[in-house]
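I'd like to ask some things about the structure below.
One protein chain omitted, others in place.
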Amino acid sequence: MSKIETKLQELGLALPEITKGPPGVRLPFAWVRVRGNRAYISGHAATNPDGSLAGPFGKVGAEVTLEQANQSARLAALASLSSLKQALGDLDRVTAWLRVFGMVNAAPGFKQLPPVINGFSDLIIELYGPEAGTHARSAVGMAELPFGFPVEIEAEVEISS
Amino acid sequence: MSKIETKLQELGLALPEITKGPPGVRLPFAWVRVRGNRAYISGHAATNPDGSLAGPFGKVGAEVTLEQANQSARLAALASLSSLKQALGDLDRVTAWLRVFGMVNAAPGFKQLPPVINGFSDLIIELYGPEAGTHARSAVGMAELPFGFPVEIEAEVEISS
Partner (left out) sequence: MSKIETKLQELGLALPEITKGPPGVRLPFAWVRVRGNRAYISGHAATNPDGSLAGPFGKVGAEVTLEQANQSARLAALASLSSLKQALGDLDRVTAWLRVFGMVNAAPGFKQLPPVINGFSDLIIELYGPEAGTHARSAVGMAELPFGFPVEIEAEVEISS
């Protein structure tokens, strides 16, 4: 069994199914684009175990609390790992996380963006360890996100080819 | 004649001239940065055939409709291809689209961001086909874009060197 999946199991976590957009919305792109020793990960949000989009929805600092948004970021990491597994076959093929771009659907005046995106970063570093898991990051506030996601995160990783 | 330009012609499309910023605005960067087997494409917006910025301008969901914004995204793809052609000499040198970051100048509450950016993705996939044209993507809502663009899109592609 892969190291990363063993660690997920130890943490009591399971990968959700691949993200499903809402009915009737066409998403003509790949959740993960693999090329040479790079995988580019599309913006992911929190999902339920069946891959459907998970609430709460709305602006962080208004309808959604910081703690809920941090959990959404953690679930976005799991959704990203699910897409990565489908694309790569094995999550152990990720040799280095490189760039994480964390987007928060921020209510006016909500500036605590890094603690929200820590929900993603902390899980990735816990799973991959400090060498492979460390990444460059921005955590910023967006005007709107699709379908009212509180958090959406895109990333780039190095993979063994 | 290059395959991609032949397809453009079949679709009745022509590449605009290179994007020109408004008079008096200094833009000290490259529209496309080529290095090794990568080309990084700066944020592009819709242009007219002469390369000047094309309206409508304003926030999508208020001054600009979803349909108009989808068309702006399609024109932003043509503007990006024009810059790519200048940088690469031949659009057939693009071997894989990797990452598309689609930015929408969203009016408060406008969440239909993916259908806007589909205007870009659909044209790229139609031109390059599903293998080379597929890309990772985020489609997100910005607070403001330069000069009131409704849509701005940056991207990264793999090229043959």
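For reference, chains read A and B in written order, and residue numbers begin at 1 within each chain.
By definition in this document, a residue touches a chain if its C-beta (ideal position, glycine included) is under 8 Å from a C-beta of that chain, and two chains touch if they have at least 3 such contacts.
From a predicted model like this one, the values you see are computed outputs, not experimental measurements.
Among A:G21, A:G58 or A:P115, only A:P115 touches the chain that is left out of the view.
Only one of B:E17, B:E63, B:D92 or B:E154 touches the chain withheld from this view, namely B:E154. Only one residue from A:K7, A:K20 or A:R137 touches the chain missing from this view: A:R137.
Mapped onto chain A, contacts with the missing chain fall at residues 96-101, 104, 106, 108-115, 118, 121-122, 125, 134-143, 156, 158.
Mapped onto chain B, contacts with the missing chain fall at residues 21, 25-33, 35-36, 38, 40-43, 101, 103, 142-148, 152, 154, 156.
Here, only the chains that are shown with their structure count from here on.
Taking CA atoms, the transformation carrying chain A onto chain B includes a rotation by 120°, reported to the nearest 5. Separation between the centroids of chain A and chain B, computed from CA atoms only, is 25 Å.
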